[in-house]
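One protein chain is absent from this view; the other protein chains keep their places.
Chain lettering (A and B) follows the sequence in which the chains are written, and residue indices restart at 1 in each chain.
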Amino acid sequence: MTSRYIANTSAEQRDMLRTIGAASIEDLLVRIPPKARLSRPLALAPALAEADLIRHLRALAARNADADRYACFQGGGSYDHYVPSPINHLISRGEFFTAYTPYQPEASQGTLRTIYEYQTMIAELTGMDVANASIYDGASSLAEAALMAHAVTERTEVVLARGVHPLYRRVTATYCDGPAIRLRDVPAPEGVLDVEAATKLIGKKTAALVVQSPNFYGCLEDVAAAAEIAHAAGALLIVVADPVNLGVLEAPGRLGADIVVGEGQGLGVPMSFGGPNLGVFAAKNELVRRMPGRLVGATVDRDGQRGFVLTLQTREQHIRRAKATSNICTNVALCALMATIYMATLGKQGLQRVGELSAAKAHYAAEQLTKVPGVSLRFASPFFKEFTLRLPKSPTTVVGKLARKRILPGVPLRTYDRALADCLLVAVTEQRTREEIDAYAAALAEVLK
Amino acid sequence: MSAYDKLVFELSSPGRIGFSLPESDVPGRPLADVLPKKFLRGAAPALPEVSEFDVVRHYSRLSRMNYGVDTHFYPLGSCTMKYNPKINEDMARVPGFARLHPLTRPEDAQGALQLMHELAQMLAEIAGMDAVSLQPAAGAQGEFAGVLMIRAYHASRSEKRTKVLIPDSAHGTNPASTAIAGYEVVEVKSLPNGEVDLEALAREVGPDVAAFMITVPNTLGMFEPRIMEITEICHAKGVQVYMDGANLNAILGITRPGDLGFDVCHFNLHKTFTTPHGGGGPGAGPVGIKAHLEPFLPTPVVVKNGDAYALDDKRPKSIGKLQAFWGNFGMLVRAYTYIRTMGADGLRSVSDNAVLNANYIMKRLEADYDVSVPGPCMHECVLSARRQKKQGVTATDIAKRLLDLGFYAPSTYFPLIVEEALMIEPTETESKETLDAFCDAMIQIAREAQENPAIATAAPVTTPVRRLDQTRAAREPNLTWSPKR
Partner (left out) sequence: MANVPGDLKYTREHEWAKREGDRVRVGITHFAQEQLGDVVFVELPKVGAKVTAHQAFGVVESVKAVSDLFAPISGEVLEINAELPQKPETVNKDPYGKGWMIVVKPSNAGELDQLLTSQQYEEFVAQGAH
């Protein structure tokens, strides 16, 4: 059995075995006790030739309602934003793509320099002093932020606004179980943080208050007010933000955030059924030594020339082991590279345009959809590119019926909040056209008749 | 090498653009009239202003300052830097996968769910496990999930166990993941040959121990000959046994963690199953378990009901979620493509050739470097540069000199139990010519160390930068660019 991924021929194998002084490859496996050996071949489907495999996978892919063939109005943490063409070409260069963690900085300046650029751009967008090289996804970034707030403040509770993505809250709960951090929810009856309830809940045990803006329901939160109540109690403010919005929305750092986390998928990373994503993590300078994940810093080489290295590594697991700030080893470097190229390509003007277009289209869509009899906005609070609709019929049924018209109308909220069982979360990015929005409104009117 | 020294910010020219966005096709007012001012950014973000071609040339030039598997032999031990097949990339980019939204209802994502279900089954077969969760985003998250499931299992039996035993040769993620899961980590000393000290282990395992976590083959590249006794000793005391699957590339189709008695093991899809390392991620770290741990799997679990696939979220004993969605799906597509390319025979020959290549390197270098444990090894070998150190050339110097000779470096100073460690993992995808060229370079370096140590201590000299001042980077952290600097 030969494989195109293995170079050794039988003759070469024999030659190498002769050098080693072994009669066969079996001789090299002597340390594995016979009773531990698998006595049969693995029971796997037979190998497929390249063309057959492509056919098979294309057939699987064809069973998915993707955003190429369907008008995607889905959001809730993953968005169909425009991906400029150069991104795929550049990340596919083998020197980026097949490199590993830049442990040998002299042979990894490409990766290190792009991460340094990424850190700079994320810090700028979020309005924070420092950003790390990235974490798995927005949810695990929030979980790491909660652990960090606990470590910094030595307090045992984290208070989360109900508008924080429910799946992020669940991931945070998983991470907070070990250190026994208590998570407390603040209600959001009007779609945004109930400031009075939050003030009552926050106290001497509170390590951090978490708000997301725009939040899971699409509503913009008053981050500055949240900062005030968190800081008054000596707690940190963690803000969950989508960096692609920060071309036009105020940087959380300027509103008082101590840690900013979020999902950076919108910055040129494909939706890819939810992963890999891009966990954004930024903080104030004084917290840098408690940060999880890799950091790249500028320095000089022996000749005084500028160069870049992984730095402050003593925080990390390979050195601090059980006492590390986090168990994270990888970042999502390739996704961070996509985001870096995205932010460079869109630049100062482009990211603003993305924000303006998304918001304009979302507000137009909200107008058109709420003209359909029985359909209304669930919350009165200002929104940006995403909003919660209340429907007169089961949102799940509506989603099924519109799928037949190649429209993915949004995310039914019943699974996340029983009180919102009649609600549909609708996202509109710059990718959606007026034609698609009008078709959506017309189709909705038809199925609600 | 060209000394291209720019950051993208330094290419910026006010007014230059690199994007293409349409004019708005909907009626509407300016954003400032739609949203209250307090929500809007005071000043535009200071992102670069560059043309599309500026971007393409800049990042193309930066890429050339990297060594990757496509361009260089990458013998980085423990990382399994094998060839990343191009077909995997094509498949991950098919719009039906790449442009699928995670919250698409299962009826409209059947192809994706089928792929995940089948991949989980294939991984379970490869590892001899009963079930696999694809959700962990990387090996460290797989470890975390595995340890949490063990914890939930003990709790469900009302057992209070507070410690996890980990050998001193372990990857740093093992103790870190365990500590975050709420356990006290107890380090177990290895025997000088890197094997587990069974007597010491037998003394340590007790009613307060939740798990023993071990890498197989171990981090010295050796198979633990008494591994089945180890899992038996643990099980006799109610201790769960976790296998760090970082080195799975050595044993495909030869032996299986499940058959060795392991209760949990994780897979690094970016190592054994050819998903790209991407400069440090994204990885994917599925975790396999035996049936008794199934109730505790992360949610949701991909299930098959008749001919239909679904995401099962109603699992009250679950440890919960690890990332927002279902796993690093793009990586799962690549791993699936790879396994379907190889089949059972192909995977077996992967391990055979990985072991052959590692032993060939060890043999060719044994005269010039100290071998940490006499062979045969599995898929990697650990050498020590202690001889060279006496001549003034450390493992770091050897690593840097290799860069000049056109190779990436082995892992250095790991495992911690070997002085001046050089951990070499060639993988099965490298040819004999490449291995010979690498061994020739290593032998040359050993000779240079005797004759003129300054060659290695001055290295590298061919890379875009020379050795960097790590102390300065840590003492005065400069983590973001600013025009003033």
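Keep in mind that, in the parts below, a residue touches a chain if its C-beta (ideal position, glycine included) is under 8 Å from a C-beta of that chain, and two chains touch if they have at least 3 such contacts.
Being a predicted model, the structure only gives us computed values, none of them experimental.
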Looking at the full complex, which residue from A:23, A:59 or A:319 touches the chain that isn't shown here? A:319
Filtering A:289, A:371 or A:406 for touch with the omitted chain leaves A:289
Touch with the omitted chain, as defined above, among B:189, B:304 or B:475: B:475
Counting contacts across the full complex, list the positions on subunit A that touch the omitted chain. 289, 313-314, 319-320, 323
Just the residue numbers, please: which parts of subunit B touch the chain that's not shown? 413, 470-471, 473-475
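The rule is short, and it goes like this: only the chains that are shown with their structure count from here on.
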Compute the distance, rounded to whole Å, between the mean C-alpha positions of subunit A and subunit B. 19
